[in-house]
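Note that one protein chain is taken out, while the other chains of the complex remain in position.
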Amino acid sequence: MTAAVKGVLLAAAVALIILIPQRAGEFRLSQFTYVAIYFIALLGLNILVGYNGQISLGHGAFMGIGAYAAMIFILGREGLTATGANPPGWLLEHGMRPIFAIPLAGLVTGVIGYLFGLPALRLAGVSLALATFAVAVSLPLIAKHYDSVTGGGGGVSLPLPTTPFGWDISTPHWLYYEAWATAGILFLVAWLLVRGRVGRAWRSIRDGEVAAVSSGVSSAAYKTLAFGVSSAFAGVAGALFVIQVSYINPDTFPLTLSILLLVSAVLGGLGSLLGGIFGALLLVFLPIYSQDPPVLHFSFSKQAPSVVFGVFLILMVLVAPGGVAGLLRQVVQPIKIGLARRGSRPSRLAKEE
Amino acid sequence: MLLELRDVQARYGPIRALHGVTLAVEEGEIVALLGANGAGKTTTLRAVSGTVRRSGEVLFQGKPIVRRSPEAIVRGGIAHVPEGRGLFSELSVWENLRMGAYVRGERRTLKAEGSRIFGYFPWLERRRNQQAGTLSGGEQQMLALARALVGRPRLLMLDEPSLGLAPTIVRELFQIVKELNEKDGLTVLVVEQNANIALQAASRAYVLEVGKVAISGQSDELRRHEGIRKSYLGY
Partner (left out) sequence: MTAFLWSEFFQQITSGLAIGSIFASLALALVLIYRTTDVINFAQGEMATFTTYIAWSLMNHGLSYWPAFVLTLLIAFGGGVGIERVLIRPVEHRPEIVMIIMTIGLFIVINGLTGWLWGADPKAVDSPFPNKTIDVAGVAISTQDIGTFCVCIASVIVLWAFFRFTSLGLAMRSVAVNSAASRLMGVRVGWMLALGWGLAAVLGAIAGLMAAPTAFLDPNMMLVIIVYAFAAAVLGGIDSPIGAVVGGLTLGVTVNLLGRYVDLVGEELKLPTALAVLLLVLVIRPQGLFGRVIVRRV
């Protein structure tokens, strides 16, 4: 897309984001907050899968790690004990403000993701899919088991979030802006990474690892970095999520979520950061996952809409492999060509589609 | 005429490889297809066996086959030994031969043809259980040839059989091909970069350049042709 078109779209998006709270009711507002949260998660997943060509069926688990980390940081030893858990002694006495817990949770998750990325270097394709799948399946089970820290099956409630610094806006509004501001910052971070040297290295690995290595790209370093970065994004998303919901239990981040995240990333369009917005919109507004995510556990079967969702998925694969972003590109391409012909500047058009 | 190509075009995606090839092979002949790398020799064979997108006319035994699937074309009696031999490297020698018989009903065909094949390639019988991928280059080429013959094809197409093989093996290979042609009347279309050996075995040849037939004629004529000598025969 030309810079001008992109700029216009971006401005429109920002305007929308600012305007929505004026018009939307509280429930709608919280839905759009979730959109921001999933957008952040999908940015991370897109980096790993779309730009670096690896695969993760466990992205939801990393959200869960971030969520639990945030919960622990926010509650502190005091808060955890109050909910009936039995926290270890080395935890902080009092909790920290959510606004600090979020980046910290992201960092912790990023480190864990990076460490996961190290042995993952030996795996690819199927094996990696299985490894991440294993993480997604195991997380709820492990969380249930280590209930001294996580509060076990009963879950942990967080104190309801309050607007900081005594600002005069309602909590849902604050959470909305917080989520979108974070999304905006992280989008910028992702965009800078992707268009810079790091992104080029990632893409070269995706397109041909052997060739990339022969050109001097350290595939190990960049692949683990991709895991670290994408997990960090997931961690931040998870932290925001747990603050939004004020509750967490081991089933809050099931395998289902990881699968749906990957599906949404593909449907939104891999290799396009903005595709994450479409994916996030899909996740929130498709009936299967819209209401009360913590209530949704391992089974799809409660909803017949899941059949519709699956059919939709299959149709998308058959008809529009580039995802929504790809479809958009196909719409924009003729416009771009038309504009270019208008001006006499030679444009670098793709030869054949 | 056993095989006829008329103005055949072929492409790999957006890249046109054949720009109108016209040639013919009579029953009982050995015809060679020569040319430099990228001239379109392999693509021509593929156009016949149906493994590339093609247009134009391809007639086998007088009937058009350009719309047929590769599987149907093979059943019709054309055997194509591709570049790189196309062996099933993880299967055994015997299993590769069984696959050669697949096209005509494996059990029956192999029983009938087995002794004939082993007549030409006696060592194959001894190595029947060896994994095809562990054979030497020459042996693999022989196996590929044997496999193609099991189905008693009317037309045998060989793509660069001499590639990567020592001269003695190549001679042996072409010896067998000539014998098959003389004794069993097998028609052969052979693609070769090694123009010398090809012109010795074949009675006629076509020279392809940039996807079209540049020159054609009897082998003796071509061997004396100055341009051919310089470009393809090296003297």
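Just so it is clear, A and B label the chains in written order, and each chain counts residues from 1 on its own.
Keep in mind that, in the parts below, contacts are C-beta pairs under 8 Å (C-beta built on N, C-alpha and C of every residue); 3 or more make two chains touch, one makes a residue touch a chain.
Quick caveat: nothing in here was measured; it's all calculated off a predicted structure.
Contact with the omitted chain, checked across B:G56, B:G86, B:G114 or B:G138, is made by B:G86. Across B:T22, B:T51 or B:Q130, the residue that sits in touch with the chain not pictured is B:T51. Even with one chain removed from view, chain B keeps its contact list with that chain: residues 49, 51, 70-71, 74-75, 79-80, 82, 86-91, 95, 98-100, 102-103, 105-107, 147, 151. Across the interface with the omitted chain, chain A contributes residues 49, 55, 119, 122-127, 129-131, 133-134, 137-138, 141-142, 144-145, 209-210, 214, 259, 262-263, 266-267, 270, 298-307, 309-311, 313-314, 317-318, 321.
FYI, only the chains that are shown with their structure count from here on.
Note: centroid distance chain A to chain B, computed from Cα atoms, is 55 Å.
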